[in-house]
Every structure is written in C-alpha cells, then in structure tokens.
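Reading through the structure tokens given below for one structure.
Complex shown without one protein chain; remaining protein chains in place.
Presenting chain A:
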Amino acid sequence: MERLTKSTVTGICTQMTSQLWKEAEISELTDPKLGVITGFQDLLEELDALGKIDLGTLPPAGAVQKDTV
C-alpha cells in the first residue's frame, strides 16, 4: 500500500465526508503532532496487516453470552 498523502486526505475530507475538517486536522492525519493516538499512517499500516489475516466467515461480534464451561 502506498503512503497516505495530504492531498488524498484533503480530497476525502472535502469531497466525501460527513463533517467539515480544519486544515490543521487534515495535516494531523499525515503529519501527527499531538501524539495523543497512533498516527493515522501507522494505523493504516496496522490495518493493512490485519486485512491479510483470514477470518473465514466469522461474523462481527454481537452481545456477549454466558460462557459454557
């Protein structure tokens, strides 16, 4: 996967989003300064790795059920 660029994020954040985002927030996605959460590029790389793991037909998690021992 290619590295995310600011122009890509700018495109997403102006053409197909539910919210308006500030320039600084778009920059934070590609060049993190706050460091509060994982940088978005790092997250994307980790998601790419997760995407390569075969989960078969396992559905998404629902409500928990009492364990049977």
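Methods note: a residue touches a chain if its C-beta (ideal position, glycine included) is under 8 Å from a C-beta of that chain, and two chains touch if they have at least 3 such contacts; residues count from 1.
The working rule: contacts and distances are computed from a predicted model.
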Q: Using the UniProt record as the reference, specify the protein name of the hidden chain from among "Sugar ABC transporter permease", "Indoleacetamide hydrolase", "Iron complex transport system ATP-binding protein" or "Hydrogenase maturation protein HypE".
A: "Indoleacetamide hydrolase"
Q: Mind listing the chain A residues that contact the chain we can't see here?
A: 9, 12-13, 17-22, 24-26, 28-29, 32, 34-38, 40, 43, 46-47, 49-51, 55, 58-61, 63-67, 69
